[in-house]
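This structure is in structure tokens; I'll ask about it shortly.
One protein chain omitted, others in place.
Then we have subunit A:
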Amino acid sequence: MEEEDQQKVSDLIKELVLRLLSQNPTSDSHPIDPNSTDFRNSLRYAFRILSSRMTPSVAPDAAAIGESIKRRLATQGKSSEALTLADLCTKFASKTGPGSVNNKWAVLYFLKIIAEDRKSARTQLDSSVLLPNLAFKDADSGHDLRVSRSLGSKEKGWRNGVLLVSKDPENRREIAFREFVNLVKEENEVCEEVLVRDVLYACQGIDGKYVKFDKNADGYVIPDLVKVPRATRIIVRKLCELGWLFRKVKGYISECMDRFPAEDVGTVGQAFCAALQDELSEYYKLLAVLEAQSMNPIPLVSEKVSSENYLSLRRLSVWFAEPMVKMRLMAVLVDKCRVLRGGAMAGAIHLHAQHGDPLVHEFMKRLLRRVCSPLFEMVRSWVLEGELEDIFSEFFVVGQPVKAESLWRDGYMLHAGMLPSFISQSLAQRILRTGKSINFLRVCCEDHGWADAATEAAAAAGTTTRRGSLGYGETEALESLVDGAAKRIDKHLLDVMYKRYKFKEHCLAIKRYLLLGQGDFVQYLMDIVGPELSEPANTISTFKLAGLLETAIRSSNAQYDDPDILDRLRVKMMPHGAGDRGWDVFSLEYDARVPLDTVFTESVMARYLKIFNFLWKLRRVEHALIGAWKTLKPNCITSHSFTKLHHAVKLQLLSSLRRCQVLWDDMNHFVTNLQYYIMFEVLEVSWSNFSSEMEVAKDLDDLLAAHEKYLHSIVEKSLLGERSQTLCKSLFVLFDLILRFRSHADRLYEGIYELQARTMESSLPSRDKRKSQKQLSDKVSEPGSWIGDGRKALTQRAGELFRNMGQDLDAIAKEYSSLLEGFLSQLPVQQHVDLKFLLFRLDFTEFYSRSSPSL
């Protein structure tokens, strides 16, 4: 088969040579002898030419070559011929099947070269007078083909020069040009056309024939073995930077694509890759156009000139200027984003978009629109649907599974690392809160009305709820969408909280019951649980107390309250140690169910409990003082029943009673004022602030903050805060002392009543015997007399009692005044301004400041 082909080829060549030689118009008189030396020489020459170059220098693309021929004709002004040719080309190309020409491109290319040769042969005279570089190019274009005959053709060119440029007597210029051309030809092993093609290949990351990727140089270079001038080498190297950058970007994309199913590249990463891919396909388009152009001549005005191919290395460098900028940018981004993902990646790219160059800016904007689209999609679905579509954890809102009560506080938070810099912190907060509100409504409030609010918000913002309606750069649109959604959803949430879950009512209930705002209820409760609570803590039954609480509710105005609220009120026994009394462990509790437990969390309830304990103690002290007053009240019985007592004893009695009264008064003054301060200046003021803040609260966070402020102000002002611990301690010591006083006062009165009872006993007979007593006045001193004996013992006992009591009272009074003084002296040191008012109230008459100079 091979040999057959060979034979066929040689036959055909022989035929060809014969035909060509016989074509000569002058030679048709004598036919050429196939055996003549002339013919043999020609034949040998033809074989040599054919064996010299086995591979063509162009890509086998029939359409491109056809296009190139057509353009050449068109630029020469033969447009009708160009059209005819185009028609013929298409017809020629459409011939397929058996019998048609297989190597269509070869035929076309062959025709093209022949036509060009004839053309140039005809116009050679003109081309040689043109600029030297064109002359050089002209000579160069035939370089490949005419290697063996270059000498001859050059001589001819030179001859032409002599003919034409006769004004230059020495022909120096022409000679210099020729020499230069020769020099260049010697230096250049590779013609520019080939280099251009190689550069185009290299820019697609493919090694060309001469331009290859060199690992050491880390770039595409012409190997040192190939002889090219330095300038060409440098320009090739410069142009091939594009190829290097391209390799980098391409490598990143394929790496990401490979990694994608196994590792989490993330949606933003994928979008980035896709955007890069798109940019690259633009780049491919450009390269394809350039490649097609590389075969076409430069369109010139003058049609006589046969021009060089359109693309030279210099032209390429102009063409590559713009793609180079883009590719560099992409390479930089690729470097930056290699380790980043999600929002962080978008943020990093955004930083590069801050560029003054409109080209870069435009490019980055286009890229960012693509890159950010998944991110904005997440924002949209989060803000409007409360859905966290973030399987690769790229979004700047992170959710974590929590219990319903802490959903609002801990369920979702901002991930600062993933927050791209084009979304401001406050906007991010709003985005977070809006989505959180939706989730809160859905999970905790079991509400469905938010969907309407979200749709309304989307409609108002001008974007529908469909996907992909937001993009990078439309920060205002995003902001208005978020704002609209936030406003509506927050409003809806607050409506639900206020109307459906009666937040305000519950706050009021807590104030009334836990903060002892409902006076009659507290009084009742204190009355009925008081005896029970005096027992040791471990003997008290919670159930019994719960029953008592129920009784207290029913017998006070609280019974008209909402049963739902009353249901939530419970008795709670705090953990108790040995020796604790009921008073120490008793407390009330308010059961805030979902969703209110978002506001009334455990820690908040613990603070309420603390306040409750303090207030309960204060109430108890007040209650105790009132109880003491009931017994202490001066009445006829006490003042008259002792008339018959011994004078000294009576005096003692009166003085201790008086002392008791004074002390009680002192204590009562203190407790009443403290009570007043707590109730009116602390609780009511805080409550009224809270109420007004509740009115203006726009979202749940505001509400939480308002409540927090309310609670904080109560704690601080009631001396329960961290800073006033010592003050609080001394206050509790004072309370204990007052309670001790109460028991002393009770004991004193018990003693007095006992005395009174005995005196009454003894005075009944004594009244009858008054006369007889007088009569028997000499008998008075009679020893063994029952009455005399009794009276004496009575007096003695009373004296003893009063003495003891007087001592106790003295001790208490002393302790009390020193404690009170300590307390009062600490008051002005406190930070809180309201405590100054407390001091002012307590020391209204300046009694304390006068008695103690330290105040």
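What we mean here is this: a residue touches a chain if its C-beta (ideal position, glycine included) is under 8 Å from a C-beta of that chain, and two chains touch if they have at least 3 such contacts; residues count from 1.
One rule holds in what follows: contacts and distances are computed from a predicted model.
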{"item": "Listed names \"Mediator of RNA polymerase II transcription subunit 20\", \"Mitotic-spindle organizing protein 1\", \"Lysosomal dipeptide transporter MFSD1\" or \"Signal peptidase 22 kDa subunit\", with the criterion being the UniProt name of the chain not displayed", "value": "\"Mitotic-spindle organizing protein 1\""}
{"item": "Full-complex contact with the absent chain, from A:S36, A:S52 or A:T726", "value": "A:S52"}
{"item": "Residue among A:F92, A:F260, A:F392 or A:W629 touching the omitted chain", "value": "A:F92"}
{"item": "Touch criterion as defined above, residue of A:Y109, A:W244 or A:W382 at the omitted chain", "value": "A:Y109"}
{"item": "Interface with the unshown chain - residue positions in subunit A", "value": "5, 8-9, 12-13, 15-17, 19-21, 23-24, 26-27, 38, 41-42, 44-46, 49-50, 52-57, 69, 73, 81, 84-85, 88-89, 91-92, 95, 97-103, 106-115, 117-118, 144-146, 148-149, 151-152"}
